[in-house]
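Sharing a structure below in C-alpha coordinates format, with a few things to ask.
Every protein chain except one is present and positioned as in the full complex.
This part shows subunit A:
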Amino acid sequence: MSVGRSLFAATLAGTLALALSPASSQTLRYANQGELKSLDPYTLNESTTSAHLGHVYEGLVARGKDLKIIPALAESWETPEPTRWRFHLRKGVKFHNGDPFTADDVVFSAERVRAKGSNFLSRVPADAKVVKVDDYTVDFVLSSPNPILTALWATWYIMDKKWAEANDAVAPTPAAATTPSYASLHENGTGPFTIESHQPGVKTVFKANPNWWGKPEHNLKEIVFTPIANPATRVAALLSGEVDVIEPVPVQDIERVKASPNATVLTGPELRTLFVGMDQARDELLYSNVKGKNPFKDVRVREAVYRAIDIELIKNRVMRGLSTPSALMVAPEIFPSKDFTRPKFDPDAAKKLLADAGYADGFEVTMDCPNDRYVNDAAICQAIVGMLARINIKVDLQAQPKAQYFAKVLKPGGYKTSLYMLGWTPDTLDSQNVLHDIMGCRDDPKDPNRGEANLAGYCNKQFDELADKVLVESDTAKRDLLIKQAFELSMKDWAYIPLHQQALAWGVSKKVKLTQGADNMVRLYWATMQGE
(Lines give C-alpha, C1' and ligand atoms only; values in the text may rest on other atoms or scores of the structure.)
Protein backbone atom coordinates (compact mmCIF):
# COMPACT_ATOMS: atom_id res chain seq x y z
CA MET A 1 0.00 0.00 0.00
CA SER A 2 1.45 3.30 -1.00
CA VAL A 3 1.85 6.19 1.34
CA GLY A 4 -0.55 8.20 -0.75
CA ARG A 5 -3.27 5.61 -0.46
CA SER A 6 -2.97 5.18 3.29
CA LEU A 7 -2.94 8.93 3.69
CA PHE A 8 -6.08 9.07 1.61
CA ALA A 9 -7.63 6.34 3.71
CA ALA A 10 -6.76 8.15 6.92
CA THR A 11 -8.24 11.36 5.57
CA LEU A 12 -11.35 9.51 4.50
CA ALA A 13 -11.67 7.84 7.89
CA GLY A 14 -11.19 11.20 9.58
CA THR A 15 -13.82 12.79 7.39
CA LEU A 16 -16.20 9.93 8.05
CA ALA A 17 -15.61 10.16 11.77
CA LEU A 18 -16.32 13.87 11.61
CA ALA A 19 -19.46 13.23 9.62
CA LEU A 20 -20.64 10.55 12.01
CA SER A 21 -20.22 12.24 15.35
CA PRO A 22 -20.20 15.99 14.99
CA ALA A 23 -21.14 17.77 18.16
CA SER A 24 -24.34 19.82 18.14
CA SER A 25 -25.20 19.21 14.56
CA GLN A 26 -28.42 17.26 14.76
CA THR A 27 -31.88 18.35 13.79
CA LEU A 28 -34.63 16.89 15.93
CA ARG A 29 -38.14 16.93 14.51
CA TYR A 30 -40.89 16.88 17.10
CA ALA A 31 -44.67 16.59 16.66
CA ASN A 32 -47.30 17.14 19.31
CA GLN A 33 -51.07 16.75 19.06
CA GLY A 34 -51.57 20.40 20.05
CA GLU A 35 -50.26 23.56 18.46
CA LEU A 36 -48.07 26.31 19.87
CA LYS A 37 -50.06 29.49 19.47
CA SER A 38 -48.44 32.36 21.34
CA LEU A 39 -44.80 32.74 22.32
CA ASP A 40 -45.80 35.12 25.10
CA PRO A 41 -44.98 33.05 28.20
CA TYR A 42 -47.86 34.54 30.22
CA THR A 43 -50.68 33.81 27.75
CA LEU A 44 -51.67 30.20 28.39
CA ASN A 45 -51.11 28.13 31.51
CA GLU A 46 -51.03 24.75 29.83
CA SER A 47 -48.26 22.22 30.34
CA THR A 48 -47.58 21.60 26.65
CA THR A 49 -47.20 25.31 25.91
CA SER A 50 -45.05 25.83 28.99
CA ALA A 51 -42.87 22.89 27.94
CA HIS A 52 -42.27 24.41 24.50
CA LEU A 53 -41.46 27.83 25.89
CA GLY A 54 -39.19 26.28 28.54
CA HIS A 55 -36.64 25.80 25.76
CA VAL A 56 -36.26 29.52 25.20
CA TYR A 57 -37.33 31.10 28.47
CA GLU A 58 -36.21 30.27 31.98
CA GLY A 59 -37.55 30.90 35.44
CA LEU A 60 -35.69 31.79 38.60
CA VAL A 61 -35.97 28.10 39.35
CA ALA A 62 -36.37 25.04 37.15
CA ARG A 63 -37.23 21.39 37.55
CA GLY A 64 -34.49 18.78 37.46
CA LYS A 65 -34.82 15.32 35.96
CA ASP A 66 -36.42 14.07 39.18
CA LEU A 67 -38.83 17.06 38.99
CA LYS A 68 -37.29 18.62 42.10
CA ILE A 69 -36.96 22.40 42.11
CA ILE A 70 -33.38 23.37 41.20
CA PRO A 71 -31.69 26.77 40.77
CA ALA A 72 -31.87 28.36 37.34
CA LEU A 73 -31.71 32.14 36.93
CA ALA A 74 -31.55 32.38 40.72
CA GLU A 75 -28.38 30.74 41.99
CA SER A 76 -29.60 30.44 45.55
CA TRP A 77 -32.30 31.75 47.86
CA GLU A 78 -33.11 31.96 51.54
CA THR A 79 -35.99 33.02 53.78
CA PRO A 80 -34.60 35.39 56.41
CA GLU A 81 -38.15 35.67 57.82
CA PRO A 82 -41.16 33.49 56.89
CA THR A 83 -42.66 36.32 54.85
CA ARG A 84 -39.45 37.44 53.11
CA TRP A 85 -37.75 35.42 50.40
CA ARG A 86 -34.36 36.60 49.13
CA PHE A 87 -33.11 35.43 45.72
CA HIS A 88 -29.50 35.73 44.56
CA LEU A 89 -29.46 35.99 40.81
CA ARG A 90 -27.02 34.33 38.45
CA LYS A 91 -24.45 36.76 37.08
CA GLY A 92 -23.31 37.01 33.49
CA VAL A 93 -26.59 35.74 32.00
CA LYS A 94 -27.62 37.39 28.74
CA PHE A 95 -30.96 37.47 26.98
CA HIS A 96 -30.92 36.27 23.37
CA ASN A 97 -30.65 39.86 22.09
CA GLY A 98 -27.58 40.47 24.29
CA ASP A 99 -29.26 42.44 27.08
CA PRO A 100 -27.83 41.52 30.49
CA PHE A 101 -30.16 39.80 32.96
CA THR A 102 -30.58 41.78 36.21
CA ALA A 103 -32.90 42.28 39.18
CA ASP A 104 -34.89 44.85 37.17
CA ASP A 105 -36.05 42.07 34.84
CA VAL A 106 -37.30 40.00 37.78
CA VAL A 107 -39.23 42.94 39.23
CA PHE A 108 -40.67 43.66 35.78
CA SER A 109 -41.65 40.01 35.19
CA ALA A 110 -43.32 39.82 38.61
CA GLU A 111 -45.49 42.79 37.67
CA ARG A 112 -46.22 41.56 34.17
CA VAL A 113 -47.24 38.07 35.31
CA ARG A 114 -49.77 39.62 37.71
CA ALA A 115 -51.14 42.09 35.17
CA LYS A 116 -54.52 41.83 33.48
CA GLY A 117 -54.47 39.35 30.61
CA SER A 118 -51.97 37.02 32.23
CA ASN A 119 -53.03 33.40 32.66
CA PHE A 120 -50.49 32.90 35.46
CA LEU A 121 -51.95 35.30 38.05
CA SER A 122 -51.40 32.91 40.94
CA ARG A 123 -47.65 32.58 40.30
CA VAL A 124 -46.87 35.63 42.44
CA PRO A 125 -49.35 36.49 45.22
CA ALA A 126 -51.28 39.64 44.34
CA ASP A 127 -50.22 41.46 47.51
CA ALA A 128 -46.57 40.42 47.42
CA LYS A 129 -43.98 43.22 47.11
CA VAL A 130 -40.99 42.58 44.89
CA VAL A 131 -38.02 44.66 45.97
CA LYS A 132 -34.72 45.09 44.14
CA VAL A 133 -31.95 44.98 46.73
CA ASP A 134 -29.09 45.34 44.26
CA ASP A 135 -28.56 44.34 40.63
CA TYR A 136 -28.34 40.67 41.54
CA THR A 137 -30.52 40.37 44.64
CA VAL A 138 -34.33 40.48 44.80
CA ASP A 139 -36.63 40.23 47.81
CA PHE A 140 -40.19 38.93 47.71
CA VAL A 141 -42.14 40.29 50.69
CA LEU A 142 -45.34 38.37 51.34
CA SER A 143 -48.32 39.24 53.50
CA SER A 144 -48.53 35.70 54.89
CA PRO A 145 -46.03 32.84 54.94
CA ASN A 146 -45.96 30.56 51.92
CA PRO A 147 -43.43 27.75 52.26
CA ILE A 148 -44.12 26.52 48.72
CA LEU A 149 -43.68 29.87 46.96
CA THR A 150 -41.15 28.57 44.44
CA ALA A 151 -43.12 25.40 43.68
CA LEU A 152 -45.01 27.16 40.89
CA TRP A 153 -42.05 29.06 39.52
CA ALA A 154 -40.49 26.55 37.17
CA THR A 155 -43.06 27.75 34.61
CA TRP A 156 -42.89 31.42 35.55
CA TYR A 157 -40.47 32.60 32.92
CA ILE A 158 -38.41 35.78 33.29
CA MET A 159 -38.67 38.36 30.52
CA ASP A 160 -36.39 41.22 29.50
CA LYS A 161 -37.68 44.56 30.74
CA LYS A 162 -35.80 46.64 28.17
CA TRP A 163 -36.91 44.46 25.26
CA ALA A 164 -40.56 44.45 26.40
CA GLU A 165 -40.60 48.23 26.78
CA ALA A 166 -38.96 48.75 23.42
CA ASN A 167 -41.43 46.46 21.66
CA ASP A 168 -44.71 47.49 23.24
CA ALA A 169 -44.93 44.19 25.11
CA VAL A 170 -45.18 45.43 28.70
CA ALA A 171 -48.74 44.10 29.02
CA PRO A 172 -49.24 40.34 28.74
CA THR A 173 -51.04 39.02 25.66
CA PRO A 174 -54.45 37.67 26.72
CA ALA A 175 -55.35 34.19 25.45
CA ALA A 176 -58.41 35.63 23.71
CA ALA A 177 -56.41 38.28 21.83
CA THR A 178 -57.39 38.37 18.18
CA THR A 179 -54.34 40.24 16.89
CA PRO A 180 -50.98 38.78 17.82
CA SER A 181 -48.73 41.04 19.87
CA TYR A 182 -44.98 41.40 19.29
CA ALA A 183 -44.28 39.15 22.27
CA SER A 184 -46.58 36.44 20.95
CA LEU A 185 -44.59 36.22 17.69
CA HIS A 186 -41.07 36.87 19.00
CA GLU A 187 -39.10 35.66 21.98
CA ASN A 188 -36.24 37.04 23.98
CA GLY A 189 -35.45 34.59 26.73
CA THR A 190 -32.28 33.38 28.35
CA GLY A 191 -32.77 29.68 27.60
CA PRO A 192 -30.69 27.04 25.80
CA PHE A 193 -32.58 27.54 22.54
CA THR A 194 -33.67 30.53 20.48
CA ILE A 195 -36.62 30.56 18.11
CA GLU A 196 -35.54 31.11 14.55
CA SER A 197 -39.00 31.13 13.00
CA HIS A 198 -42.51 30.72 14.31
CA GLN A 199 -45.63 30.13 12.23
CA PRO A 200 -48.42 29.62 14.76
CA GLY A 201 -50.17 26.30 14.20
CA VAL A 202 -47.79 25.32 11.39
CA LYS A 203 -44.13 25.11 12.36
CA THR A 204 -41.68 26.49 14.88
CA VAL A 205 -37.91 26.19 14.48
CA PHE A 206 -35.70 26.31 17.58
CA LYS A 207 -31.92 26.88 17.21
CA ALA A 208 -29.37 25.97 19.89
CA ASN A 209 -28.16 29.07 21.74
CA PRO A 210 -24.33 29.10 21.66
CA ASN A 211 -24.20 31.83 24.33
CA TRP A 212 -26.25 29.97 26.92
CA TRP A 213 -24.93 30.33 30.47
CA GLY A 214 -25.24 26.61 31.29
CA LYS A 215 -23.55 23.55 29.88
CA PRO A 216 -25.83 21.99 27.23
CA GLU A 217 -26.82 18.37 27.81
CA HIS A 218 -28.21 18.03 24.31
CA ASN A 219 -26.27 17.69 21.06
CA LEU A 220 -28.86 19.35 18.87
CA LYS A 221 -28.40 22.06 16.30
CA GLU A 222 -32.08 22.72 15.92
CA ILE A 223 -35.54 21.47 16.84
CA VAL A 224 -38.30 21.62 14.27
CA PHE A 225 -41.71 21.49 15.91
CA THR A 226 -44.90 20.75 13.95
CA PRO A 227 -48.35 20.07 15.38
CA ILE A 228 -50.07 16.92 14.04
CA ALA A 229 -53.56 16.66 15.48
CA ASN A 230 -54.64 13.37 13.93
CA PRO A 231 -53.32 10.48 16.07
CA ALA A 232 -52.98 8.03 13.18
CA THR A 233 -51.08 10.58 11.07
CA ARG A 234 -48.79 11.36 14.00
CA VAL A 235 -47.95 7.69 14.47
CA ALA A 236 -47.40 7.25 10.75
CA ALA A 237 -45.00 10.20 10.73
CA LEU A 238 -42.94 8.62 13.51
CA LEU A 239 -42.91 5.17 11.92
CA SER A 240 -41.83 6.55 8.55
CA GLY A 241 -39.04 8.58 10.15
CA GLU A 242 -40.59 11.88 9.15
CA VAL A 243 -40.41 13.03 12.78
CA ASP A 244 -38.21 11.83 15.64
CA VAL A 245 -40.41 12.44 18.67
CA ILE A 246 -44.21 12.43 19.03
CA GLU A 247 -46.41 13.11 22.01
CA PRO A 248 -48.71 11.41 22.75
CA VAL A 249 -48.83 7.95 21.17
CA PRO A 250 -52.48 6.76 21.26
CA VAL A 251 -52.78 3.77 23.62
CA GLN A 252 -54.01 1.49 20.86
CA ASP A 253 -50.85 2.16 18.82
CA ILE A 254 -48.26 1.64 21.54
CA GLU A 255 -47.68 -2.02 20.65
CA ARG A 256 -47.41 -1.15 16.97
CA VAL A 257 -44.78 1.53 17.60
CA LYS A 258 -42.85 -0.74 19.99
CA ALA A 259 -42.76 -3.42 17.33
CA SER A 260 -41.27 -1.08 14.76
CA PRO A 261 -37.51 -1.34 14.13
CA ASN A 262 -36.81 2.40 14.28
CA ALA A 263 -38.95 3.76 17.09
CA THR A 264 -40.04 2.97 20.59
CA VAL A 265 -42.43 4.26 23.22
CA LEU A 266 -41.43 5.79 26.53
CA THR A 267 -44.20 5.03 28.97
CA GLY A 268 -44.65 5.85 32.59
CA PRO A 269 -47.30 7.01 35.01
CA GLU A 270 -48.40 10.59 34.55
CA LEU A 271 -49.10 12.88 37.48
CA ARG A 272 -52.37 14.05 35.95
CA THR A 273 -55.50 12.71 37.65
CA LEU A 274 -58.71 12.41 35.67
CA PHE A 275 -61.92 12.82 37.56
CA VAL A 276 -65.65 13.31 37.15
CA GLY A 277 -67.40 16.24 38.76
CA MET A 278 -71.11 16.72 39.49
CA ASP A 279 -72.60 20.20 39.82
CA GLN A 280 -73.64 20.34 43.47
CA ALA A 281 -73.75 24.12 43.74
CA ARG A 282 -76.84 25.11 41.77
CA ASP A 283 -80.35 24.60 43.15
CA GLU A 284 -81.43 23.28 39.79
CA LEU A 285 -79.15 21.62 37.26
CA LEU A 286 -78.59 23.53 34.01
CA TYR A 287 -78.94 20.44 31.85
CA SER A 288 -81.32 17.88 33.30
CA ASN A 289 -84.98 16.83 33.23
CA VAL A 290 -85.19 17.19 37.02
CA LYS A 291 -86.68 20.60 37.71
CA GLY A 292 -86.85 22.55 40.93
CA LYS A 293 -84.11 20.56 42.63
CA ASN A 294 -80.63 19.30 41.99
CA PRO A 295 -80.19 15.53 42.35
CA PHE A 296 -76.42 15.92 42.78
CA LYS A 297 -76.98 17.92 45.95
CA ASP A 298 -78.06 14.61 47.51
CA VAL A 299 -74.96 12.81 48.73
CA ARG A 300 -76.64 9.45 47.99
CA VAL A 301 -76.91 10.30 44.30
CA ARG A 302 -73.22 11.25 44.19
CA GLU A 303 -72.33 7.97 45.88
CA ALA A 304 -74.54 6.09 43.43
CA VAL A 305 -72.75 7.64 40.44
CA TYR A 306 -69.38 6.81 42.00
CA ARG A 307 -70.36 3.19 42.66
CA ALA A 308 -71.81 2.74 39.17
CA ILE A 309 -68.47 3.40 37.48
CA ASP A 310 -66.40 0.27 36.96
CA ILE A 311 -62.92 1.79 36.83
CA GLU A 312 -61.14 -1.54 36.36
CA LEU A 313 -63.16 -2.22 33.24
CA ILE A 314 -62.27 1.21 31.89
CA LYS A 315 -58.63 0.48 32.67
CA ASN A 316 -58.65 -2.89 30.93
CA ARG A 317 -60.76 -2.03 27.93
CA VAL A 318 -60.56 1.66 27.15
CA MET A 319 -57.08 2.35 28.51
CA ARG A 320 -55.67 -1.07 27.55
CA GLY A 321 -54.16 -1.48 30.98
CA LEU A 322 -52.29 1.82 30.74
CA SER A 323 -53.92 3.67 33.61
CA THR A 324 -53.73 3.59 37.37
CA PRO A 325 -57.17 3.77 39.01
CA SER A 326 -57.07 6.37 41.73
CA ALA A 327 -58.87 6.85 45.01
CA LEU A 328 -57.45 10.33 45.42
CA MET A 329 -57.61 13.52 43.41
CA VAL A 330 -53.81 13.52 43.18
CA ALA A 331 -51.32 10.94 41.92
CA PRO A 332 -49.54 8.64 44.39
CA GLU A 333 -46.24 10.35 43.46
CA ILE A 334 -47.71 13.57 44.88
CA PHE A 335 -49.47 12.06 47.88
CA PRO A 336 -49.09 8.32 48.56
CA SER A 337 -52.58 6.88 48.83
CA LYS A 338 -51.84 3.77 50.89
CA ASP A 339 -54.54 4.73 53.39
CA PHE A 340 -57.10 5.26 50.67
CA THR A 341 -58.94 2.75 48.52
CA ARG A 342 -61.61 3.41 45.96
CA PRO A 343 -65.12 2.61 47.22
CA LYS A 344 -66.25 -0.66 45.66
CA PHE A 345 -67.92 -0.76 42.24
CA ASP A 346 -71.45 -1.90 43.09
CA PRO A 347 -74.25 -1.13 40.63
CA ASP A 348 -76.91 -2.79 42.80
CA ALA A 349 -76.02 -0.65 45.78
CA ALA A 350 -76.00 2.34 43.43
CA LYS A 351 -79.54 1.56 42.28
CA LYS A 352 -80.68 1.26 45.84
CA LEU A 353 -79.05 4.54 46.77
CA LEU A 354 -80.82 6.23 43.85
CA ALA A 355 -84.14 4.72 44.93
CA ASP A 356 -83.59 5.92 48.50
CA ALA A 357 -82.91 9.39 47.15
CA GLY A 358 -86.20 9.29 45.24
CA TYR A 359 -84.83 8.55 41.78
CA ALA A 360 -85.80 4.90 41.43
CA ASP A 361 -86.54 5.55 37.75
CA GLY A 362 -83.37 7.56 37.32
CA PHE A 363 -83.14 10.94 35.62
CA GLU A 364 -81.60 12.59 32.58
CA VAL A 365 -78.51 14.77 32.61
CA THR A 366 -76.02 16.12 30.08
CA MET A 367 -72.32 15.32 30.43
CA ASP A 368 -69.57 17.57 29.04
CA CYS A 369 -66.38 15.97 27.93
CA PRO A 370 -63.34 17.03 25.88
CA ASN A 371 -62.41 14.84 22.92
CA ASP A 372 -58.86 16.00 22.17
CA ARG A 373 -57.28 16.71 25.52
CA TYR A 374 -56.67 13.53 27.53
CA VAL A 375 -55.86 9.97 26.56
CA ASN A 376 -59.06 8.43 25.14
CA ASP A 377 -61.15 11.13 26.83
CA ALA A 378 -64.28 10.74 24.70
CA ALA A 379 -64.10 6.95 24.93
CA ILE A 380 -63.88 7.10 28.72
CA CYS A 381 -66.91 9.39 28.82
CA GLN A 382 -68.84 7.07 26.52
CA ALA A 383 -68.04 4.14 28.78
CA ILE A 384 -69.27 6.12 31.79
CA VAL A 385 -72.47 6.99 29.92
CA GLY A 386 -73.07 3.26 29.41
CA MET A 387 -72.39 2.45 33.05
CA LEU A 388 -74.72 5.17 34.28
CA ALA A 389 -77.40 3.98 31.87
CA ARG A 390 -77.41 0.71 33.80
CA ILE A 391 -78.54 2.50 36.95
CA ASN A 392 -81.16 4.38 34.90
CA ILE A 393 -79.32 7.69 34.72
CA LYS A 394 -79.70 8.66 31.08
CA VAL A 395 -76.74 10.76 30.06
CA ASP A 396 -76.63 12.90 26.94
CA LEU A 397 -72.93 13.08 26.10
CA GLN A 398 -71.45 16.28 24.69
CA ALA A 399 -67.96 15.34 23.55
CA GLN A 400 -66.32 18.47 22.14
CA PRO A 401 -62.88 19.85 21.22
CA LYS A 402 -60.98 21.29 24.19
CA ALA A 403 -61.24 24.87 22.94
CA GLN A 404 -65.06 24.76 23.12
CA TYR A 405 -65.08 22.58 26.20
CA PHE A 406 -62.84 24.77 28.35
CA ALA A 407 -64.58 27.95 27.18
CA LYS A 408 -67.88 26.52 28.39
CA VAL A 409 -67.12 24.77 31.65
CA LEU A 410 -64.27 26.79 33.18
CA LYS A 411 -64.63 29.92 35.30
CA PRO A 412 -64.67 32.46 32.43
CA GLY A 413 -67.54 30.49 30.83
CA GLY A 414 -69.53 30.52 34.09
CA TYR A 415 -69.02 26.84 35.04
CA LYS A 416 -71.79 25.87 32.58
CA THR A 417 -71.96 22.14 33.17
CA SER A 418 -73.92 19.60 35.17
CA LEU A 419 -71.62 16.62 34.86
CA TYR A 420 -68.12 16.68 33.39
CA MET A 421 -64.74 15.05 33.16
CA LEU A 422 -61.53 16.97 33.76
CA GLY A 423 -57.86 16.15 34.29
CA TRP A 424 -55.55 18.06 36.60
CA THR A 425 -51.86 18.08 37.35
CA PRO A 426 -51.07 20.43 40.23
CA ASP A 427 -48.45 22.87 38.88
CA THR A 428 -46.84 22.82 42.30
CA LEU A 429 -46.64 19.02 42.22
CA ASP A 430 -48.22 19.27 45.64
CA SER A 431 -51.67 18.37 47.04
CA GLN A 432 -52.34 21.87 48.35
CA ASN A 433 -52.98 23.13 44.82
CA VAL A 434 -55.80 20.59 44.37
CA LEU A 435 -57.28 21.28 47.82
CA HIS A 436 -57.32 24.98 46.99
CA ASP A 437 -58.08 25.23 43.26
CA ILE A 438 -60.37 22.24 42.67
CA MET A 439 -61.98 21.43 45.98
CA GLY A 440 -62.09 24.81 47.76
CA CYS A 441 -65.33 26.80 48.03
CA ARG A 442 -65.96 29.18 45.14
CA ASP A 443 -66.62 32.87 45.83
CA ASP A 444 -64.57 33.05 49.01
CA PRO A 445 -64.52 36.81 49.72
CA LYS A 446 -61.12 36.56 51.44
CA ASP A 447 -59.53 34.50 48.69
CA PRO A 448 -61.07 35.12 45.26
CA ASN A 449 -58.80 32.57 43.57
CA ARG A 450 -60.00 29.71 45.79
CA GLY A 451 -62.03 27.10 43.93
CA GLU A 452 -61.06 28.59 40.57
CA ALA A 453 -61.25 25.16 38.90
CA ASN A 454 -63.97 23.79 41.20
CA LEU A 455 -66.50 23.32 38.40
CA ALA A 456 -68.59 21.06 40.61
CA GLY A 457 -68.98 23.76 43.23
CA TYR A 458 -68.11 21.45 46.12
CA CYS A 459 -68.01 23.56 49.28
CA ASN A 460 -67.23 22.57 52.84
CA LYS A 461 -65.88 25.28 55.16
CA GLN A 462 -64.24 22.68 57.39
CA PHE A 463 -62.37 21.42 54.34
CA ASP A 464 -61.19 24.94 53.48
CA GLU A 465 -59.87 25.41 57.00
CA LEU A 466 -57.79 22.27 56.61
CA ALA A 467 -56.52 23.46 53.22
CA ASP A 468 -55.46 26.79 54.73
CA LYS A 469 -53.56 24.98 57.47
CA VAL A 470 -51.83 22.84 54.86
CA LEU A 471 -50.55 25.96 53.11
CA VAL A 472 -48.73 27.35 56.13
CA GLU A 473 -47.66 24.11 57.84
CA SER A 474 -43.96 23.46 57.28
CA ASP A 475 -43.61 20.25 59.29
CA THR A 476 -43.93 17.48 56.70
CA ALA A 477 -45.50 14.87 58.97
CA LYS A 478 -48.09 17.28 60.35
CA ARG A 479 -48.75 18.61 56.87
CA ASP A 480 -49.32 15.11 55.46
CA LEU A 481 -51.76 14.39 58.27
CA LEU A 482 -53.71 17.54 57.45
CA ILE A 483 -53.81 16.63 53.75
CA LYS A 484 -55.00 13.15 54.69
CA GLN A 485 -57.78 14.61 56.85
CA ALA A 486 -58.86 16.88 54.01
CA PHE A 487 -59.05 14.03 51.52
CA GLU A 488 -60.97 11.89 54.02
CA LEU A 489 -63.47 14.68 54.51
CA SER A 490 -64.01 15.10 50.77
CA MET A 491 -64.47 11.37 50.33
CA LYS A 492 -67.07 11.33 53.05
CA ASP A 493 -68.87 14.06 51.12
CA TRP A 494 -68.50 12.10 47.85
CA ALA A 495 -67.28 15.42 46.48
CA TYR A 496 -65.60 14.15 43.33
CA ILE A 497 -65.11 10.88 41.52
CA PRO A 498 -61.40 10.39 40.84
CA LEU A 499 -60.91 8.03 37.90
CA HIS A 500 -57.28 7.32 37.17
CA GLN A 501 -53.85 8.58 36.29
CA GLN A 502 -53.26 8.08 32.60
CA ALA A 503 -49.99 6.72 31.29
CA LEU A 504 -47.45 8.85 29.51
CA ALA A 505 -46.69 7.63 26.03
CA TRP A 506 -44.01 9.41 24.04
CA GLY A 507 -43.05 7.97 20.70
CA VAL A 508 -39.31 8.30 20.25
CA SER A 509 -37.06 7.34 17.37
CA LYS A 510 -34.33 4.90 18.35
CA LYS A 511 -31.79 7.56 17.36
CA VAL A 512 -32.96 9.82 20.18
CA LYS A 513 -32.35 9.56 23.91
CA LEU A 514 -34.82 11.46 26.08
CA THR A 515 -35.56 11.91 29.75
CA GLN A 516 -39.26 11.54 30.49
CA GLY A 517 -40.80 13.54 33.30
CA ALA A 518 -44.00 12.45 34.98
CA ASP A 519 -45.42 15.94 34.45
CA ASN A 520 -45.61 15.11 30.72
CA MET A 521 -43.49 18.07 29.70
CA VAL A 522 -41.27 17.20 26.76
CA ARG A 523 -37.88 18.72 27.53
CA LEU A 524 -35.72 18.35 24.46
CA TYR A 525 -32.83 20.24 26.02
CA TRP A 526 -32.01 16.90 27.63
CA ALA A 527 -32.23 15.01 24.34
CA THR A 528 -29.27 13.51 22.56
CA MET A 529 -29.36 12.21 19.06
CA GLN A 530 -27.21 9.90 16.97
CA GLY A 531 -26.12 10.95 13.49
CA GLU A 532 -27.77 9.63 10.38
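Criterion: a contact is a pair of C-beta atoms (placed from the backbone, for glycine too) under 8 Å apart; a residue touches a chain by one contact, two chains touch by 3 or more; residues count from 1.
To be clear about the criterion, contacts and distances are computed from a predicted model.
Comparing "Cytochrome c-type biogenesis protein CcmE", "Nitrogenase iron-molybdenum cofactor biosynthesis protein NifE", "ATP phosphoribosyltransferase regulatory subunit" or "ABC transporter permease" against the UniProt entry of the hidden chain yields the protein name "ABC transporter permease".
Touch with the chain omitted from the figure is made, among A:98, A:386 or A:531, by A:386. Among A:127, A:196 or A:255, only A:255 touches the chain that is left out of the view. When the missing chain is restored to the complex, the residue among A:164, A:395 or A:503 that touches it is A:395.
As for the chain not pictured, it touches subunit A at residues 231-232, 235-236, 239, 250, 252-253, 255-257, 310, 313-314, 317-318, 366, 368, 378-379, 382-383, 385-390, 395-400, 404, 408.
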